[in-house]
Structure formats: C-alpha cells, structure tokens
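The complex appears here without one of its protein chains, the remainder shown in place.
Letters A and B name the chains as they come in the text, with residue numbers starting at 1 for each one.
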Amino acid sequence: MNSQLERQVWFEETVALNDKAIIDSGFPWLEAMRTEAKESIRQLPIPNRKQEAWRYSRPEKLYEHAYFTPINPVTALDEDDIVSWVYPESESYHLVFANGFFVPGLSTLNLDKGKLHIGSLREALVTDPAAIANWFAQSQWHKSDIFTALNFALMNDGLYIYLPQDTRLDKPIEVAYLSFNLEQPVSAQLRSLLVLDAGAQASLIEHFISTGNSDYFASHVGELFLGQNAVLNHYRLQNESHQAHHLSRVSVRQHTASEYRSVNIAVGGAWSRADIQVRFTGPQATCDIEGVYTAGDEQYSDFHLDIQHDQPACRSRENFRGIIYGKGQAVFDGRILVAKDAQKTDALLTNKNLLLSEDAEVDTKPQLEIYADDVKCGHGTTVGRLDPDQIYYLRSRGITESVAQRMLSLGFAEQILEHTEDEQLHAAMARLISSQFAK
Amino acid sequence: MSTTTKDLQQLIEVGYEHGFVTDIDADTLPPGINEAVIREISARKQEPQWLLEWRLQAYHHWQGMREPNWAHFRTPQVDYQAISYYSAPKKVGDGPRSLDEVDPQLLETYNKLGIPLDEQKVLAGVAVDAVFDSVSVATTFKQTLREAGVIFCSISEAVREHPELVQQYLGKVVPYKDNFFAALNAAVFSDGTFVYVPEGVRCPMELSTYFRINAANTGQFERTLIIADKASSVSYLEGCTAPMRDQNQLHAAVVELIALDDASIKYSTVQNWYPGDAQGRGGIYNFVTKRGDCHGDRSHISWTQVETGSAITWKYPSCILRGDHSVGEFYSIAVTRGKQLADTGTKMIHLGRNTRSTIVSKGISAGEGQNVYRGLVRMSPRAENARNHTQCDSLLLGDKCGAHTFPYIESRQPSADVEHEATTSKISEDQLFYCRQRGLSEEQAVHMIVNGFCKEVLKTLPMEFAVEAQKLLNVTLEGAVG
Partner (left out) sequence: MLKITDLHVSVDGKPILKGLNLEVQTGEVHAIMGPNGSGKSTLAHVLAGREGYEVTRGSVIYQNQDLLELAIEQRAQEGLFLAMQYPVELPGVNNLTFLREAYNSLRRSRNEKDLDAVTFMKLVRELARQLELPDALLKRDVNSGFSGGEKKRNEILQLALLAPQLAILDETDSGLDIDALRIVASGVNALRSPERAMIVVTHYQRLLNYIEPDVVHVMIDGHIVRSGNKSLALELEDRGYGWISEEAVA
C-alpha cells in the first residue's frame, strides 16, 4: 500500500517527468488551461476510500512505478497491428492513434470537406482553432477529477470530429487507440472532441487495444456535443492488455431532441474504469447507454454512470450486464438525478451481474435522486448465479457443465448485444466477450 | 403545476396533535457534557463500577469522533454542551414500585396520548413500558410476564436485578465505537427497555414501550436491549411523541436485538416525534442506531417501522445474519412533509449459509419533504445460497419534495442471489379523477391510494398498531396532497 504522500508524489512526478515530451500547442488559451490542470493536480485530493467515487477500488498498482510519454510519434506500425476493425476500410473511415499520437499512415485521410473534419485534434487546432477553443474542455472535468487533470497535463493529441448541420456520414468512423510499451512503461493520454451540429448523424466505433501484454497507462477523455436533433451511435470496445491501467471519461452534452445511443464493451485491463456523464441541455433528448463488462484473471472493471436530467421530457435508459469470474472484481455505479423542473422525465437503469466464482466480487450501487414529481423513474439491480434449471436443461441434452456455463454466460451478454442490429458489429462485440473465457 | 396541485398545496399545513407540554416538577441536570456529568448520571442510577467505566470509555472515544456529514442534505447544528443529558420527573425517585406511586399527572399525559397505563384500561394483551424524558415511569403487566419467565423492565432495573445478562449483551451488537451517536448514547444513556425471553418461551403478549420527550433542552438517549433465547419469540412495539418546541431536540437511541437459535424477534416502531413547524423550526433530530444480531441458526429478526415524525431522521435498523438459515426483514414506511428529512434504510449483512433477507421500503414525500432510502446488502464469502430481495418505492406528492434511493450491493458469494428494484411515482391525475368521479373526495382518494401503496408494510404490523398506524398516516397527510 502506498502512502498518501507517495501517491501525491507519483502524480506530480508523472507530470514533471513527462514535461519535456509534451508538445506546446502554440495556443496560449490551451496552454493556460493546461497550467490550470497542473495546478489542479497539486490541489485535488488523491482518490481515497472516503471519496464516494472511489469507495470500492483505487488504482494502487498504478502508483508503483513511473510511466513515460513517448517523445516521437510511433511509426513502426503496419496495418497488421490493428486486427480489430469491424469493417474493411472500404466500409468505414479508419483512424489510428498509437501511444497518444495520430498515425496518418494507417488512417483514412483527406476527410476535410468544407467544414467537416474527421482526424487529428492537433492538426485541427491549426486549421480551425476557433471552433476547438469554443468546445474544448467545456465539461471542466479537469477541475474536479485528478485523472482528467493529469490527462490534460500530458496529452499531445486526440481525435476531432466536427459534422456541420444535417451532415449524415456515408460510413461509420472506426478509431483504434493502440497502446503498447516501448523500453519503458508508456503513458498514453488522449482526448477526443466530437461536435455534431443540429441534425447531424454519425456512427463512431472506438477500439481501445494493445499489442502484447504489458503494463501501460492509457487514459482517454472524450467530450461529445450533440446539437438539436443530432444522432450519435457510439460503440466503445475496450480490449486493453490484461496488465494495463485504463481510465476513460466520457462527457456527453445533448441538446433538444438529440439521440445518443451507446454500447460499451469492457473486457481488458488489469484495472479499468470508465465514467460516463450525460447532461441534457435541451428538452426531449434521449440517451440509451448499454454495456457488457467481464472481469476475471485478477482484473478490476468499473463503470460509473452519471445521468443528470436538468431539462424536462428527456428519456434515459442505462442497461449494463457484467460477467465476473476467476479472481475478478467489478464495480458498477449508476446515478440518475432528476432536477426540480425536469418534469416528464423518463429514466430507467438496469444492472445485472453474474458472479461465477468463489474468488470473484461484485459491488453495485444504483442511485436515484429525484426532485420532480411528474416523472417515471426506476432502477433494478441483480447479482446472482446462473439459473440451475437452465444448467440442468443443457446438461440433460448432453452438454457438459462447463460448456453449459459458457453458453449461458454468453447468452446473458447477448441480451444486451442483440439490440445492435448490424450483424458485423454485433459479431465483433460477441467475439470480444467470448474471447475472454475461452476453453 | 396543475390547478388541482396548487389548490392542494395551499392546504398543506403541518398539524401535530401530540404537541402539548406536561407541566411537571422535573429533576434535570444542567446542560453540558463532561466526565462529571457521566459520573453523576451513573451515580444517580446507582450503577455498578463496570458500567460507569464503560460509559467513560465511550465518552472518551466520542470526544475523538466527528459528526457524520451526509452528502446532499443539510446537516443539523447541534450544540452538545447546550443539552441536558438527564431529566427525571421528581416524584418518581428510584422508580415506582407500582402504578399507585406514579404521578397522576404523568398517567394523565399518557392517557392523552392514547396510552393508558392503568391496567384496567390498558390495551388488551399489550404490556407497556413508558419512558418519560430520561427515565422509565411505569411498566404494566409485570406479573403476567414474570409468570411466563419473561423479563420486561427498564434497563436501569435490569442493571440492578439482572446484571449478568446486561453485562453479557450490552454493547455487543452496537459497540460504542460504532458511530458518533452510538458512542454518545453509551456515555449518557439514561434509561430504556430490557427484555429477556427465556429458552422455549413464546412471549404471551405484545410488549411495548412508549417514549415521550417532555422537558425543554433535553436529549433523550434511551437504550433498548432485547434478548430472545433459544426457540423463543417476542413481538415488541415502540411509539414516540414530543411537545412542540421551537428548539430542536436530540433523540439518539440505541437498540440491540439478539436472537439465538430458532428464536424470533419482531420489532415494530411507530415514530411520531414532533416534526417541527412548516418553516422547519423546531422538531426532533432522530438519530438512532438499531441493529439485530441473528446470532443463532434459524433465528429471525423482523423490523417494521412507520416513520412520520421528527425534523430529521437518520436511522438504519439492520440485521447481521450470522446463524445459518437465519432470516432478516425490514419493512418501512417513511412520510416526510413540511421540511422534514427522513434518511432511513437498512443493512443486511449475510454471513451464514442459506440466510434470507427481505427489504420493503415505501417513501412518501410531500410538501418540501425529502425522503432517502439508504441501504446495504452484503453477501460475504461464507453466505452460500443466501438470498435478498429489495423493493424500494417512492411516492411524490407535489413538486417541491424529493425522493432518493441509494442502495449498496456487495457480493462475494457466487451462489447468493441479490435483487434490488426501485420505482418512483406520483398519484396521477387520472387516478384522482377516477376516484372523484366515483364520489370520493380528493383527500379520501389520496388516503386510499397512499394506504394501498403502504399495504405491504402495514400488514406486517401487529393488528392493534396497524390500525393506529393507518390513522396516523392519514392524519399526517391531511392537506399534504399535491
């Protein structure tokens, strides 16, 4: 166990050690915010048990050694290193980031058509600084969360997508965030910024992947802005190395009648956590966030959802399932807040967990905070085993117990995946989950 | 907001029918807490040395603790030096030997509250212990109980008469280190109820304690200890009221239940402390630690509570399911109106195999009331085949109140099943219209719907009190419709 002081030192040293590797963006407003973020790192409390957000686990192993931001963009990669694409390049836009840098050689380029932009954030800062200045870090998350602050202090690049009004992309966007260790443990810190103007529609598939099986530190902060009537389908497939630390923060701002649909698959990481925050900035918006997580093999997997209904007549659905086996631990925290004037809110959260081993642990905490009366809100949570009757049924048909367990566990996950109609995408997610308890 | 809602909002006024003060000569310690005060309390009660030492240990521990500070909601400012920690009706002295020795004015007080202590008039089949401010003033039906072998007396008396039992169990379920208020209570507790049901005995009648805070600027720190020996059973009910006063008064009780093999304890509470006025002035701070230890195999502890009073309630009657096949239950109705805050729920700690727990929580928020369910269900690695089912429902009456649900579920046992479900609703215009179209007044309709909403919990109360609780609900919600 590290002392509070050692943890504090780890944060400050991580910033200091990597200072030279951080490229000055050349924009005073951005560097001023970066300085602010560094200041936050000194001020904010280190995650500890007494903070409700860190009640069940803190990334203690992360503090055991230093992580280094690579100085040069990685170039020694080829197409074969990215095995996870759902669609070939003819059917989706491919973008690759490796260890925190954009890799143009492996990415679909020349996507700038007029104001539309899909590509590197750093490049977009040069071509369209005003737009980015308008949206960047609007969530202000770096002022309250030390890991977001650290991400800000250490990030060199990220993803930037801007779709002007009523744009409908012909193909989905697939982004691969690849992390792997070089001579030293790598810190890969990325941002993404998505802005969909009114009526724009897009599908985004993000892959968090690795080559090899090493202990790197990947963190990702995403900010998504959906204009009026905009529609975003967002798939996040987290398949990091089983030795790695993975932290993501996703902040979604939804304007009137926009639709955000998201599926989150998390199977990787020794320690992984994703915080998803939705704020409605106009009425009648809907969000539908689903996910499947698995944890075994001494893994820790964590989702924190924070859905705040500040506007009337919005609808939110959260539906997550977890499969915990071996020596795995999973944490799920799902909060729905309905503010005073958010009448006609319709919010429902469901979390179901399968606990498959004596050494596994699940901690789940759904929360409702409701300050308006004309609302339809609820949540439901279960933790349990596979139904013995179902196992019996399969075995009575000659299927061995272990195969029966596997079939039923995958069936349990399938009840989330089946909502994705696209067969290739569905199959890719199912593969990812079934790869976790092969045998 | 609809016009109906508006009209009804205007009807909201906080009435409290138990708000009178009894003018009685009381022996009250000056306000403040220090070692001398604790020694004085212990001396007045002629306590043995071990108990005084335990109190002092608790006090010293308490000095190093900080008040809990819940997120989101207002935390009360309590000046612990402004409270008097002991107040007793003067004439009572060492405690009455029989009802004849009880001050008639006290008896009248309890009559007014609907709790006659005179044995000819008492509720049939219910033995009552009345606690007035700091001390127990009367216990009825002692003789009948003694014949059955049941000990039912004030805890002060138990310390004198049955020191071995008290010493064996006091502070074992709720240690003084448990929390801020448990430590304070251990240091200064004045009186309370003690029940012991011997092996194999089914207690022949309902046991009941009636708590009344009367004196101004006093706190009430009672302590209840109930032990059900092997294969015994007991049903116990407590009720509480206090006069209307502008100042907040502190009630920090501790209740410990122990059920040995095959024993069962049913503990019901109708809490109607003074809630404060519509502006949120005055009212009781009800910070109570209640915990049951299902110590033996196949033991059973059931908590039922109807919480309508108090300015702020923090209370989580819990069960430690230690024995194999033991059962824990928590049934709760909490009503908040005016500016009341009820933060209540339970903890079900499953340690033994095949343990079962059920949680049913019904929160009703009206006016500017805030209702919180806060609970924990923990399945420990040993709790094979354990089961929990939790249902939390909130009903919102009006758009200024709040309903919140914070359950924690922790499982480390793959064969255990936990299910939690929560819903939030309001009484719909359609429901009201339907009832009124059939000739019911709006209030009748609301009462009907609220009673329906609470039915699952009300039916777990002993018959005599289910009716009373239902009445209390209706009175509480009078005009509080939106």
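As a working rule, contacts are C-beta pairs under 8 Å (C-beta built on N, C-alpha and C of every residue); 3 or more make two chains touch, one makes a residue touch a chain.
Computed from a prediction, not measured in an experiment: that's the story for all the values here.
Seen in the complete assembly, the chain not on display touches A. Only one of the listed residues, A:78, A:170, A:183 or A:389, touches the absent chain: A:389. Screening A:20, A:50 or A:397 for touch with the missing chain picks out A:397. If you put the hidden chain back, the residue from A:9, A:66, A:116 or A:410 that touches it is A:410. Contact between chain A and the unshown chain involves residues 387-390, 392-401, 403-404, 407-408, 410-415, 418.
FYI, only the chains that are shown with their structure count from here on.
For the pair chain A and chain B, the distance between mean C-alpha positions equals 45 Å.
Within the complex, the chain A residues that touch chain B are 52, 340, 343, 353, 355-358, 360-385.
Of all the residues in chain B, the ones that touch chain A in their complex are 71-72, 379, 381, 394, 396-426, 482.
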